[in-house]
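Every protein chain of the complex appears in place save one, which is left out.
Let's turn to chain A:
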Amino acid sequence: MSMFQSDQDSSDNGAGPSVPDSGRAVITRKLRELYDAVQDEGIPDKFLDLLEKLDEAERRSKASGE
């Protein structure tokens, strides 16, 4: 289950003639490694807590508004 479209790179041949494909492939691979390294960390707790609080606050205000 990848977020990436694997054919993304081949679909942009019109972008520029001067970059050869394999160099492009190296860069694409590195970009994905960079993302993977962050994504593998998962979502930091502070963001989960924040969303939880926002959700909670909204539910409370909805409840009191009715």
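The working rule: a residue touches a chain if its C-beta (ideal position, glycine included) is under 8 Å from a C-beta of that chain, and two chains touch if they have at least 3 such contacts; residues count from 1.
Keep in mind that, in the parts below, contacts and distances are computed from a predicted model.
Colleague: Can you pick, from "RNA polymerase sigma factor", "ABC transmembrane type-1 domain-containing protein", "Nickel import system permease protein NikB" or "NADH-quinone oxidoreductase subunit N", the UniProt protein name of the chain not displayed?
Modeller: "RNA polymerase sigma factor"
Colleague: Spell out the interface residues on chain A facing the chain that's missing from view.
Modeller: Looking at chain A, the ones touching the missing chain are residues 3-5, 8-9, 12, 14-16, 18-28, 30-39, 41-44, 46-48, 50-51, 54-55, 58-59, 62, 66.
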